[in-house]
Structures are given as C-alpha cells and as structure tokens.
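Quick one: structure below, then a few questions.
With one protein chain removed, the remaining protein chains of the complex are shown where they sit.
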Amino acid sequence: MTLDANWAARWLIAAGDVFETERGALSELDRQIGDGDHGENLSRGFGAVRGQLRVGTLPGTPAEVLREAALTLISTVGGASGPLYGTALLRASEVIADKDALDAADVAALLRAGAAGIAQRGSAEPGDKTMLDSWLPAADAAAVAAERGEDAPAVLAAAVRAADAGAVATDDLIALRGRAAYLGERSRGHRDPGAASSALLIAAAADSL
Amino acid sequence: MTLDANWAARWLIAAGDVFETERGALSELDRQIGDGDHGENLSRGFGAVRGQLRVGTLPGTPAEVLREAALTLISTVGGASGPLYGTALLRASEVIADKDALDAADVAALLRAGAAGIAQRGSAEPGDKTMLDSWLPAADAAAVAAERGEDAPAVLAAAVRAADAGAVATDDLIALRGRAAYLGERSRGHRDPGAASSALLIAAAADSL
Amino acid sequence: MKKLMNDPRAVTEQTVAGYVRAHAGRLRRVGTGYGVARVEPLLPGTVAVIGGGGSGHEPMHLGYVGAGLLAGAVPGEIFSAPTPEAILEVVTATHAGAGVLFVVGNYSGDRFNFELAAERCAERGIPTHTVVVADDVGLGELIRADNRRGIAGMLVAAKVLGAAAERGDDLESLAEIGARLGHGIASMGVGLRAGTSPLADVASFDLGEDEMEIGIGIHGELGRDRLPRQRADAIADLLVGETLAELAPPAGDSLLVFVNGLGGTPPGELALFFDAVARSLEGRGYGVARVLVGTHVTALDMQGVSLTLGRFDSELLSLWDAPVDTPALRAP
Partner (left out) sequence: MKKLMNDPRAVTEQTVAGYVRAHAGRLRRVGTGYGVARVEPLLPGTVAVIGGGGSGHEPMHLGYVGAGLLAGAVPGEIFSAPTPEAILEVVTATHAGAGVLFVVGNYSGDRFNFELAAERCAERGIPTHTVVVADDVGLGELIRADNRRGIAGMLVAAKVLGAAAERGDDLESLAEIGARLGHGIASMGVGLRAGTSPLADVASFDLGEDEMEIGIGIHGELGRDRLPRQRADAIADLLVGETLAELAPPAGDSLLVFVNGLGGTPPGELALFFDAVARSLEGRGYGVARVLVGTHVTALDMQGVSLTLGRFDSELLSLWDAPVDTPALRAP
C-alpha cells in the first residue's frame, strides 16, 4: 500500500489496460465532437508506456516513473492529448521529485500540478469542456481531503469521485478548446473525451493501491 | 415533284424536324454504345441548317443548298458526325454541281458520293457498324433501281428501304469505328446511332418530294 | 451533383474564362470559340504546336499553352471535338510562318475535325501535320489496335513536340518525332468512381463502393474489366505489367513514368501510387528515368489514375527535360 515507484508503475500499467479496453468507447466520444482518435491515441501512448515498465524491478522514485512515462507519451501520441497528458505527468513528477513514497499531501500536490500543467499547456480554463474539467475537481477534492487529514488512499478516492463527476458535468458545457470548439453550441450534450479519459486515469491510480 | 433547290431545302428542313423529334431516341442509342450526344449533335447541326434556309425563295441549285448545309454542319456539330455528314453532303453536292433538277441517275450518284465521302473521311468499311452501313446499301439500291430505269421518287424509295434495313442490320455487328469500337464485343446487340440517323435523313429526302 | 458550376451549358465557356483570367500574362483568347493562344508570340519561323479536343480534361489542353509546349489550344464542348472553324482561329492566331503541328487524340470526332481544318489550312497555303496520339492499351485485345484512344500520353507527346518546335525543328522533323513517340508511349487507367458530366445528372457509370473498372477511358467509357478494388500495389503492378508488355523495353531499361490523376483523386494518393509503380518497375528489373506525378489529363471528376510509361531515346529524353513554362507544367 506504499505509493512508491512500483505503485506508480502499477498505475500506469493499469491505465494502459483500461485505455486498451475503453479504446473504442473513447474514440466514439471523440467521433461525436472531435476527430475520433482519442482512444487510438491513448492506447498507442499508454501502450508504449506500459511496454517500458517492469513492475517489481524498479529502483527509482515515483517521480522517475512519471517522468519517463511523460516523455514517452509526448513522443508517441502526437495529437493534443499527448502533450497534455505528458505535461501533466511531467509537472506532477516535478512536485514529488526525490520522494521514495508519497503521502496524502503529495498525492494532492501531484494532482494539482498535473491540472496546472494541462491548464498552462492548453491555455484552458475551467468550464472550457476539456480534460481540465476532470483534473481540476480531482485536484480540489484531493486538497480538501488532505487538509482534513485523510490518508493517501482516501485522498485518491475523493479525487476519483470528483474526476468522475467533473467528466459527467462536461456534458452540459459548450467546448471552447480543442476540436470540439469548432462545433460551438452543437458540442453541448456530449461528454468531452479527454475529461472521460482523465477520470479513467485517476481511477487507475486508486485501483493500483 | 421536281428535285430542285427547293426540294433540297425541304429535305434538309424535314431532316432538322425529324432530328429534333428523334433527338432523345438517337441520344439514347448513343448512350448505349457511345457518349450519348448523337441526338444533340444532329439537332444542333441540322437546326442551324434549317435556320439558314428559306424555302421558296431559293434561286440556286440543289448542289448549292447541300454545299451550304455541309459547311454549316461542319462548323456547328464538332463531334464525329458533323464532319461525316458534312463530307457526305459536300461530296454529294460535287457530283450534282450545276444541275437545276436531279433525275434518277443523279439521285443514285448523290447517294454514292455521300457514302464514299463517309467511307473516306471515316476510313470506314462496310460492316464496321457505322453510318456507312446505312448509306452504302442505300446507294447500292438506288443504283440498281436507276439502272432498271425507275424514276427519281422510286429510286429514293428503294434507297429508303435499304437504308432502314442497313441500320437494323447494324444491331448484329461489332463496332470497329468510333466510340462504340471501345466496347468491342459488348457493342453487339445495339443499333449504331449514326446508321439510325442516316436512315432518317434519307427517308426525309423521299418524304420531301 | 458534386460540381461547382452555373448553367451546365456555360461550363466550357466559364472554365476557359477562368484559366485565361488566372493566367492573363500568358494566355489570351482568340477568335469567337474557346481557342486560347500564348500572349508571347512564337519566334518567327517556328512551328506552331496546337493541341485540341473536347474539354473536360483540364488542365489539358489550355493549361499547357506556353513556352516549350503548346502555341495554342482548341477546347471543344465537354468531350466533344472542336469545329474546324475554332481550330482555324487558333491557327491564324499562332502561325509563325513555319506551319502548324496538330496534336490530337485518336477519336473520330477530333481526327475528322482537325483533318477538315488541315484541308482548309492547305487551301490557304499553311502546311500542317497532325500527330494522332493513341497510347491507351487499356482495352487490350478487346479492340483493334488502330482504335486505341489517346489519353494521358497526349500530354507527353505535346511536351516533347512542343520542346522540339521551340528549339526550331521544322514540320518534317516534328512529324518524324511524332512517329517515334507513337511507339514509345503506353498508358492505362483505372477508375474508382466515374465522373459526372455537367449536362448529365448521374455518373457515366456506376461502381460499387469497393469496385474498380480497369482500362477506362477519359470520357467515362467503360474499360475492360470490373474487379473488386485492390491494394494500390496490386493495381500499380497490373498497370505496369500491361504497359511494359506493350513497350517491351530491354531488361534494365529506365523509363519515363507519368502517374496521372483523373480529376477526383487527391495528390497524396497519386504520390503513394507512384511509389507503388516505382517499386513494381524495380521489382521487374526496370528503372525510373523521369517522373511526372500529378492531375494533368482528367476525365471531369473521375476518381482514379492512369499510368503512362515512355520508352525514350536520349533525344526524346532531352526534349522531355527542356524548360517549359505553362500554367499547369513548369520546369525546371
């Protein structure tokens, strides 16, 4: 139950698994309001990440695992989500640098940094109907839980619930960023694919404890 | 009943009328084994010829009328049939030059010259499934009738029957000239549009007596 | 109908108008028909090379009017030969005292109308020669050899003859080059979706989503076979096989390769298809001497491609390489 390098590796492997399973569903969401490749992009990117990880033999820190994965995502995805997830994980790795294991506050900081990375890379604001609308509520919920003194698993659990709710809430938004923004009002009534995949990614972190 | 310049004019006007009426049918034949414009081509060309003719006020010879029409066809049709009909009428006008009225032998000579003009312009041979397969039997039948001493109307009537039969007989031929030739064996079972229109043209000559 | 047009009967007029307007420094209209000539007159004493035939094959012919290629172009109505009058107007506008070379495809209408124009030129003392291009081997044994159509090879012939005229060749020597070219060019096309004439309302033939027609003509004529659509490599190999068989070059020879889009196939697919052609040729032990890939001789908006191979001696190659400056072909 330690949030060490092996946990980080399990997390990303689990993410690779879930994006493989949900590939079709994510691409279908993207087909509604984007170009239909979000599932492909993530299964390619996280597939590459998964291929590089050997659970159990990892000497390093969680930060190193996340950083490695970020670089792989950046160099294999190519679409919008590659740099966004890549930047998120890179920023996250920076705030947990040198830690061998993460505590509740670290988890909250990690999520906060990830959200900030996405916001910065994407010039996105909350409510723009992007993956940020899943990451930001997750980071907020994690911060509150950590403040309250809950432990890391509880913090993650709170983040998962908030990320999910955030993704669902994108249904009612008009997209202001990314390809979906070209639809204007017509983007309403559809879930943002990046928000949906972000909720899955954060859930994978909790499931890998 | 004289085959003078006015007869020639009535003939070409009647041809213009019949090609207008049969425009769709001729184009449909051409659609089967060609490019579907034969009716258009002839109604445009003979329409122009018709527009230039004023029956009753013609001072000249039948040859002059045919020559004028030939030049108009050549300059307005543009497809294969314009130069073919144009050459046919030009050659025909040459063999009846200076005559004020045509006799049976002149009619036979006119048809022979027309057929020769088509054969020469088109490098066509009998049985190639072209308009020649209507003109040539017509010229042959006219020659036989004239030899037999029949009068001009009878010679024309014989030509009409032969032209018709010749056109019908193209159904069984494989096209070796013109666009229909690109179909090879697949051109069999269809009537050659040029042969069909030639039969109509020759019939118009008889009907204008 | 997926077409940009106004009155269907005005399509040729407005297309010619658009070309001339877009290339006003190079092209000018002549006479009362659709004829187009170079703005820069020919050097006195050079032969005027004139291409013509039905329109609907743009950029051919009017896009190839310019230095090193055509002196003038005579488009007819869509898929319909121009009249002798229209041809004569372009002759009059371009003749520079050394005669006229007509380059036409082997279609009855084109041949007859240019023949009539040539007869009238002769009456006026203007010597002419006509090169009839018949490069399409797509129908194979289905038709007599003298019925072969002119397709994309018309551009190749015009380019080479235009270059020879530009360097000063006289009519006789152009005729000789034309004859040599005749044996050195073979083409074959494949259609994936037929084009639609502005006057018709439907495509000239129907093809299922996964069918292709092998050996089609550039007027929407049916080809030799309808097959399930194959991979680009297989199609390329088929076309390479048929055109090579016609030219029968010695092993190891290098050929001119012209991959031509039929109007509705985009540039990226042409590049991919050229790659497949080059690999097929190399696999058979042949090389690529020269390359042209582009949408040059079209069949309205037909989707598909034709392959032209040229078996050229060094003189023909150097004429192919000669500088050319026209709206649709410019080199080096």
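Think of it as A, B and C in the order they're written, each chain with its own count starting at 1.
In this section, a residue touches a chain if its C-beta (ideal position, glycine included) is under 8 Å from a C-beta of that chain, and two chains touch if they have at least 3 such contacts.
As the structure is a computational prediction, the values presented were derived from the model and not from experiment.
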Partner chains on view for the chain not depicted: A, C
Which of C:Phe79, C:Phe102, C:Phe273 or C:Tyr286 contacts the chain that the document leaves out: C:Phe273
Selected from A:Leu29, A:Leu53, A:Leu66 or A:Ala80 as touching the chain missing from the view: A:Ala80
Among A:Arg91, A:Arg121 or A:Arg191, the residue in touch with the chain that has been omitted: A:Arg121
Where the missing chain touches chain A, by residue: 35-37, 41, 74-80, 82-84, 86-87, 121-122, 176-179, 181-186
Residues in chain C touching the chain absent from view: 1-7, 11, 14-19, 21-23, 55-56, 58-59, 63, 192-193, 209-210, 229, 231-233, 235, 263-276, 278, 288, 291, 293, 295, 298, 300-301, 303, 305, 328, 330-331
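Definition applied: only the chains that are shown with their structure count from here on.
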Arrangement of touching chains [line / ring / star / complete / other]: other
Length of the line joining the C-alpha centres of chain A and chain C, rounded to whole Å: 57
Between chain A and chain B, centroid-to-centroid distance (C-alpha), Å: 81
Averaged-CA centre spacing for the pair chain C and chain B, given as whole angstrom: 33
Per-residue multi-chain contacts in chain A, two or more chains: none
Per-residue multi-chain contacts in chain C, two or more chains: none
